[in-house]
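Below: the structure, in structure tokens.
Yeah, one chain of the complex is gone here, protein chain that is, but the others are all in their spots.
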Amino acid sequence: MLTKDKLLELYRGMVTIRAFEEEVRKMHNAGLAPGLVHLYSGQEAVAVGTCTALNSDDYIASHHRGHGHCIAKGSELDRLFAEIIGRRSGYGMGRGGSMHIYDPATFNLGTNGIVGGSVPLATGAALLAKLRGTGQVAVSFFGDGVLNQGILFESLNMAALWSLPVVFICENNGYGEFTEIDDVTAGRPYAKRGEAFDIPSEKTDGMDVLAVHETVSKAVTRARNGDGPSFLIFDTYRYSGHHVGDKQEYKDDEERELWLSRDPIPKLSEMLVAEKKIKQAALDELDAEIKATVIVAANQAKKMPEPDADDLTRHIYAA
Amino acid sequence: MPPDSQQTDRNLTLKDAVLEAMFEEMESDQNVILIGEDVGTAGGVFKQTKGLFKTFGADRVIDTPISESAIFGLAVGAAMAGSRPIIEVMFGDFLTLVMDQLVNQAAKVHYMSAGGFNVPLVLRTGIGVGGNLGPQHSQSLHGWLAHIPGLKVVMPSSASDAKGLFKAAVRDNNPVIFMEDRMTYNLKEQVPEDEHVIPLGSAEVKREGADVSIYAVTRSVHTALAAAEHLQVKNVSAEVVDLRTLAPLDVETIVASVQKTGRALVLDGGYQSFGITSEIAATIGELAFDYLDAPVMRLAAPDVPVPFSPALETMTVPNAEQVVAKVTEMYGGLG
Partner (left out) sequence: MTDNLTPDQNSAILDRMLLIRRFEEMLIDLAGDHNFGHYHLYIGEEATGATVVESLTETDLLLTTWRNHGHLLARGGDPGRMVAEILGRVDGYNKGRGGTLHLTVRDVGFLSTSGLVGGAVGLAAGAGFALKQAGEDNICVVFFGDGAMEEGVVFEAMNLASLWSLPVLFVCENNNSGAISAQEGGFPSSEIAASRISDIPKSLNIKSELVDGADVVAVHAVIAEAVGGMRKGSGPAFIETYTERWPGSRPLWPTQATGVTQLAAAWDPSLITGVYADWIDEYDPLLRFIRNQLDTGLLSQDKLLERDAQICSQITKARAFGEASALPCPESALDGVFAA
């Protein structure tokens, strides 16, 4: 069982992400965040449950719905906001935006605009960790759409072949953009895609941060012990649709209600109050504190300057 | 020198020169690893990586499944994490399979992360027509890759250059595509034994001349040199500029040559339309217009898939006679 402090860390992590994404939504609606943003609200338990099971020098690689991973892995909120709104002090000097956020200090190989694009990146980092014997582990986050990508299949094969310390995490939120994943994916259960390569594979409730943490911890231990990869599927849900502005007409109210009732944040807070003797008032205070911090970071980002013309051609090559 | 090499003199083939470079770089930098299909125990389908596995072992010379996309993506991830991989793609035609990881990931990471991550890797592949390998094993797609910001594209024409450029490629902190025309694999020349590194982005005049500049890479350089001999007989002094690196292009050397000669022919083994000849011709037109005595001409492979039959295949490789004919055209006829 996790300590009270650890549980609060999980709570803080999820609340931070939820508050952050709300600010991103506002920024987008205010015209500050150009292009597309894909909010992680609803899926917080996966990012937080996973990253809290990792060491600071373990790698992650993420996808287009990646703000949550970046936050859970420890990126600075103001620099994240800045990148999303294209400011110079963002992680990519504004070049990348939401879908291309890289943070070497937190061993984050980046969010990614290509479905499945980051899966081999994590696999490669794991290969290097193994060759060097560093004991590092890599986590590859990807969506259910990647279940049908050839590059996942190739990466699973190699990870299994060479017993690489990589944990493949599929965040199954039921939809690939506007299409129900079950309609486009052959083969049930999805875990068999990993089992075909003799990779330990399992499906877990992705709305339960404790279940996520426990499952990932076991997989990470396996990897660190040299026992190779795992293939984990977490069933979860995205409350905000594919991107901000998605009217979500392809979902029905009944479904939405069901998943709202499974919100990972109240699920944890209820448990903390009922079983850990933490007062709701204390949690409310924490919520407010976090929200304030997030807003401060957002406001800071909004004041940051935009990149200038000279910044366009810098960093094409490394020196 | 590869430990089990039979060479006692420094007259090496291009293939062996690159192998020697690989040995040296892997010896001096533990981070350098080699990944590819059949590069390890088999020593490479053209024996181009022979001996490396024996010397460096399975931790540094890695045989992979046939999964080009993920192999290359994996190498990109490893590079981002601090490795310096050399990835062999068996045939340049298979670059189609690595394009996403190459173009959308490797080429852009440094830029997108504003210097946070870089991708120090070398993608090595063999290209070109010859051996009747057919349309899916004969292409020269360097134009495609030189087009992508963030990639470097290097193409040696001779053994000594190959060694020097390969070492530079491995030491470069960016994704470098190192392409050798298979028809140059067995060309021999004296290769320096010392620390021989040729900077990327530097072209070289392989033959000085006064009347016409012929620009080429890899095998086409030899075609140009052969044509230059024929042209000499007709009293035309041809200067042959070996571009060596396509991206970044050594514009200075390109321009200096045509400023001297006043005539330019760009020669290439890739498909002509929208290929490298177009880029160089346009560059000359923009920067050296006043020096030109004739329009800039191009000669490259016709815009057709490379057919297998020996009779047809030769049609797709520009030869010395055709170069002479083009230069003649430039002069409006030659005696």
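Some observations on this one:
Letters are used for the chains, namely A and B, taken in the order the chains are written, and counting of residues starts over at 1 for each.
As a convention for this text, a residue touches a chain if its C-beta (ideal position, glycine included) is under 8 Å from a C-beta of that chain, and two chains touch if they have at least 3 such contacts.
Only a predicted model underlies this, so the values are computations on that prediction, with no experimental measurement involved.
Only one of B:G57, B:P192 or B:P305 touches the absent chain when the whole complex is considered: B:P305. When the missing chain is restored to the complex, the residue among B:N132, B:S202 or B:Q259 that touches it is B:N132.
Contact with the undisplayed chain is limited, among A:Q149, A:T215, A:S230 or A:S269, to A:Q149. Contact with the undisplayed chain is limited, among B:T13, B:N31, B:T49 or B:S69, to B:S69.
Although one chain is hidden here, its contacts on chain B can still be listed: residues 37-38, 41-43, 45, 54, 63-70, 93-94, 97, 131-137, 302-305, 307-316. Even with one chain removed from view, chain A keeps its contact list with that chain: residues 148-154, 156-158, 160-161, 184-188, 192-193, 195-199.
Following the convention adopted for this analysis, only the chains that are shown with their structure count from here on.
For this pair, chain A with chain B, the centres built from the Cα atoms lie 40 Å apart.
By the touch rule above, chain A contacts chain B in their complex via residues 59, 61, 90-93, 95-96, 100, 102-104, 109-110, 112-114, 117-125, 127-129, 131, 138, 150-151, 154-155, 157-158, 161, 314-319.
Across the interface of their complex, chain A is touched by residues 33, 59-60, 64-65, 67, 69-83, 100-101, 104-105, 108-118, 120, 149-150, 152, 173-174 of chain B.
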